[in-house]
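The complex appears here without one of its protein chains, the remainder shown in place.
Let's look at chain A:
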Amino acid sequence: MSANKDGDGGWKSFLWNTERKEFLGRTGGSWFKILLFYLIFYGCLAGIFIGTIQALLLTLSNYKPTYQDRVAPPGLSHTPRSEKFEISYNVNDVETYLKYTKSIKDFLEMYDEEKQTDQNKYEDCGALPESYRDRGELESDLGARKACRFKRTWLGPCAGLDGHDENFGFKDGKPCLIAKLNRIINFRPRPPTNNASVPEAGQSRVQTNVIPIHCQNKREEDASKIGEIKYYGMGMGFPLQYYPYYGKLLHPNYLQPLVAIQFTNLTFNEDLRLECKVYGANIDYSEKDRYQGRFDVKFTITNS
């Protein structure tokens, strides 16, 4: 309070008053008492806060968050990630696409066959799409549930297995994107009830027990430039036997189904905007969320 009372001299004596042995206007004892007070005060506050947080944690379920209305309907995400919705590289320059291929490689590592050998953790769910595989109630005492195996080979040329194309097509200008439907506990995606919602080009791939995915040009003028798009994965979509997801605690080894999308004939040296969408009765899209049930990405592949 007694700061800058008399100009320059005031500040100095405020900092350290030799007469009264005061630092910043208080004696050492006074500072000590203040600090002690605040130490106790904040100690108590911290205790109360931790107490309330503990009380909060007690009200939460271990298996399932209280509210899921913000996370559902699920997002559709892809690997490699786009930066500002854009994937651009030069086919002749490894450096420009190395980050993409590396991220796919890293991502697919957990789908390695040797990691899925433990019979206690994994089971085969068949090679053809089937219906939902119910593994009991969340809150029952069945403990951890088994996860369906997902074979990397199903991703075909985009699997990046030894001997195959380790560049996931990037080198040849035929890049792969690995798409996945975001995990949501207890969420059972339902296939589209009528085919009308699926674009014509994708209707051939609509089948029971699969959530179809379809990519197309976002702008009319790109229609002729995107070429053929190939889909790899069980049923070329997201098969239902992988659902529902039982959460991190009950389903620690869960592997979500993947779809590899390969753009086999993209026109080089052009900005191409592509949009991929999954179709289902309980899958929604949002104006604002560009990754809810769909994603769009801009490919710019140069070859010079």
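The working rule: a residue touches a chain if its C-beta (ideal position, glycine included) is under 8 Å from a C-beta of that chain, and two chains touch if they have at least 3 such contacts; residues count from 1.
Basically, contacts and distances are computed from a predicted model.
S.K.: Which one, "Sodium/potassium-transporting ATPase subunit alpha", "WD repeat and HMG-box DNA-binding protein 1", "DNA polymerase delta subunit 3" or "Dynein axonemal intermediate chain 4", is the UniProt name for the chain you do not see?
M.R.: The correct option from "Sodium/potassium-transporting ATPase subunit alpha", "WD repeat and HMG-box DNA-binding protein 1", "DNA polymerase delta subunit 3" or "Dynein axonemal intermediate chain 4" is "Sodium/potassium-transporting ATPase subunit alpha", the UniProt name of the unshown chain.
S.K.: One chain is left out of this view; which of A:Asn17, A:Asn182 or A:Thr264 touches it in the full complex?
M.R.: Touching the chain that is not displayed is residue A:Asn182.
S.K.: Which of these touches the unseen chain: A:Tyr100, A:Tyr122, A:Phe263 or A:Phe295?
M.R.: A:Phe295
S.K.: Please identify, in ascending order, the residues of chain A that touch the omitted chain?
M.R.: Chain A touches the missing chain through residues 1, 3-4, 26, 30, 33-34, 37-38, 41-42, 45, 48-49, 52-53, 56-57, 60, 63-68, 70-71, 74-75, 77, 81-84, 180, 182-185, 245, 247-249, 251, 254, 286, 288-292, 295.
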